[in-house]
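Only a single protein chain was left out; the remaining protein chains are all shown in position.
Let's turn to chain A:
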């Protein structure tokens, strides 16, 4: 961040011009390999992740999507025996290097899981918990962040009168949007979503999808999904993984209308399983 500002000052350009100058990629993955013990789950992939884009990761079960996603905010660190090689560049930092402050990284790169996992606390506390932990105590500030994150997660209108009720009293779809709000509250730049709406009914799913598309104004989003229609509806880029390899990565429109690789075509049109 500091380097970015320094660069802007030395370049002597306006903030607007600088934004246009900015690289269009938020993350650059170089020769990423991920192992569980001896077993390699991701086989040396390279890709750029677009800024303010929705990037969808698709592929059959076990192909390494979640493994890849978790490596982006170092969640694999929690798995004994897991290790990664190669680089994931964020700004000019290698996320994988040992001297990264993982807690700070996870604030910048937030994650939402398949099953909504709110804490068994109030809606309000679900959002403020991590903020308080980070030393933010002032009620007026917390109130403001709670409202802003719930607004952004398109949940505010549904819960504004019951902020101090248990989060577990919400529907599955509301709980998932609460988890997204909780991530947003940390003011991340990247949001990782691992099958965020696979457990939701079609209406809740549609709300989460609308939300994701809306959020890309402010965040860069990477989403794992098994729902091909979802990938084609909401993403800008789609990456197809197979057995730990990145088979094809292109504009979503291209992938779903005229993919370049036969295996991609067979997978997206449901012709192998």
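Just so it is clear, a contact is a pair of C-beta atoms (placed from the backbone, for glycine too) under 8 Å apart; a residue touches a chain by one contact, two chains touch by 3 or more; residues count from 1.
Please note the rule applied: contacts and distances are computed from a predicted model.
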Per UniProt, the name of the complex member that is left out, chosen from "Phenylalanine--tRNA ligase beta subunit", "Branched-chain amino acid ABC transporter permease", "Sulfate/thiosulfate import ATP-binding protein CysA" or "Phosphate-specific transport system accessory protein PhoU": "Phosphate-specific transport system accessory protein PhoU"
Touch criterion as defined above, residue of A:201, A:214 or A:266 at the omitted chain: A:266
Residues of chain A (touch criterion as defined above) contacting the omitted chain: 228-229, 232, 256-259, 265-266, 268-273
